[in-house]
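Structure provided below as structure tokens; questions to follow.
What you see is the complex with one protein chain gone and the rest in place.
Each chain gets a letter, A, B and C, in the order it is written, and its residues are counted from 1.
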Amino acid sequence: MKFSVPKLVRFHHCDPAGIVFYPQFFYLLHEVQEDFLAHIGFPEHKLIAGGTGVPIVDLKTEFLGMCRNGDQLTITLELTRIGGSSMGMQYEILGDTGAVRLRAHGVVVYSEVPHGKAVRIPDELRSALLPYLKTTSPGDT
Amino acid sequence: MKFSVPKLVRFHHCDPAGIVFYPQFFYLLHEVQEDFLAHIGFPEHKLIAGGTGVPIVDLKTEFLGMCRNGDQLTITLELTRIGGSSMGMQYEILGDTGAVRLRAHGVVVYSEVPHGKAVRIPDELRSALLPYLKTTSPGDT
Amino acid sequence: MKFSVPKLVRFHHCDPAGIVFYPQFFYLLHEVQEDFLAHIGFPEHKLIAGGTGVPIVDLKTEFLGMCRNGDQLTITLELTRIGGSSMGMQYEILGDTGAVRLRAHGVVVYSEVPHGKAVRIPDELRSALLPYLKTTSPGDT
Partner (left out) sequence: MKFSVPKLVRFHHCDPAGIVFYPQFFYLLHEVQEDFLAHIGFPEHKLIAGGTGVPIVDLKTEFLGMCRNGDQLTITLELTRIGGSSMGMQYEILGDTGAVRLRAHGVVVYSEVPHGKAVRIPDELRSALLPYLKTTSPGDT
């Protein structure tokens, strides 16, 4: 199952060339992570208030097409892996026509904040994540 | 030759966990790109005013250590490749103790703005870039 | 008539003190301006593509209460004045309990972009703005 959410390209995302300034894509991806965690019942602000977070440790991004002020995007998220404390998260940003504009894969680690010590993903969170795990996942390594 | 520049972690780079919010690292890397292009005589704002820019097409990032408000960082840049119109750019962010906190490799394409058509890197710019090409580069592919 | 829109306080709005970093409030107010202009049929990205914009010339803000990650805000907008080319825009940010957390008044000028020459607000735009003009407006000065 993919998590999918519409996002509008805002004026403040765009640069003097009239296109999304690339770090702003990561704001959008982080918004999707927040929307996802809230959707499955584990809002990120409550995790953090409770002393844990999901800092990122690895991120690979392909920028495949430009996005412009006013574009209505769809952003999808699937999990590629749910490990002991880490998760693989695959994002795609689709433009109005359905063409993929950006593809990213991040690895985040369920950790104590602010010191960053990895902790095991609790069973309740794990169960809530499971429906979004790609069935063709390369497996738990 | 490495290009190297000090950067201060500012209050606005940091998140409720007290550490740099990861998209803010890319603002810092982009500042280093701007500093580098200005240093070699091709300020980015003049390139853009002249109708070209260097949009990013691929980015791989390893987040190796947390950075906190007030940290004095050093960011280095080397070129891994200078192609017909693309360039490989390798960044490292070092903390106060010299430990690497982030390593990133980006590929940018010298292009017409805003439409993004790749154009050949002009010889003058190429000559200015050359001293920063890693001698152990994997070669022009 | 007030224009009103819900906005969520996102992780990226918040600072190491755990509250909205104050410049981020202006991102939210600008989003409301975008939402408003789209709502009345004049999306800002189309205005800009057509060569006009509404840069701000004056802004007064009272910060009345803190906003935290995860807070569900309501932001309202009313016009205090519609002049030849300028507009007064009054914003309020309300927290979950309805308490006002921020009150701001901005003056924007309908202008040619990017050079900023003021131009008369076209009649069609003026008609669309009119329902949002406060009836107790201090008048066109």
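Keep this in mind: contacts are C-beta pairs under 8 Å (C-beta built on N, C-alpha and C of every residue); 3 or more make two chains touch, one makes a residue touch a chain.
Everything numeric in this text was worked out from a predicted model, so none of it was measured.
Asker: Which of these touches the unseen chain: B:H30, B:K60 or B:K134?
Answerer: In the complete complex, the chain left out is touched by residue B:H30.
Asker: Which of C:I19, C:I93 or C:I121 sits in contact with the chain that's absent?
Answerer: Of the listed residues, the one touching the omitted chain is C:I19.
Asker: Suppose we count only contacts with the excluded chain; which residues of subunit B make the list?
Answerer: Subunit B touches the missing chain through residues 10-12, 27, 30-31, 34, 43-46, 48, 68-70.
Asker: Spell out the interface residues on subunit C facing the chain that's missing from view.
Answerer: Looking at subunit C, the ones touching the missing chain are residues 16-19, 21-24, 26-27, 30, 45, 48, 53, 55-63, 66, 113-114, 116.
Asker: Just the residue numbers, please: which parts of subunit A touch the chain that's not shown?
Answerer: That gives, for subunit A, the contact residues 11-12, 14-16, 18, 21, 23, 69.
Please note the rule applied: only the chains that are shown with their structure count from here on.
Asker: Averaging each chain's C-alpha atoms to get its centre, pick out the one most distant from subunit B.
Answerer: C
Asker: Taking the mean of the C-alpha atoms as each chain's centre, how many Å separate subunit A from subunit C?
Answerer: From the centre of subunit A to the centre of subunit C is 29 Å.
Asker: Calculate how many whole Å lie between the centre of subunit B and the centre of subunit C, each centre taken as the average of the chain's C-alpha atoms.
Answerer: Inter-chain centre distance comes to 35 Å.
Asker: Identify all positions of subunit A at which a residue touches two or more other chains, and write them in rising order.
Answerer: 27, 30, 48, in rising order.
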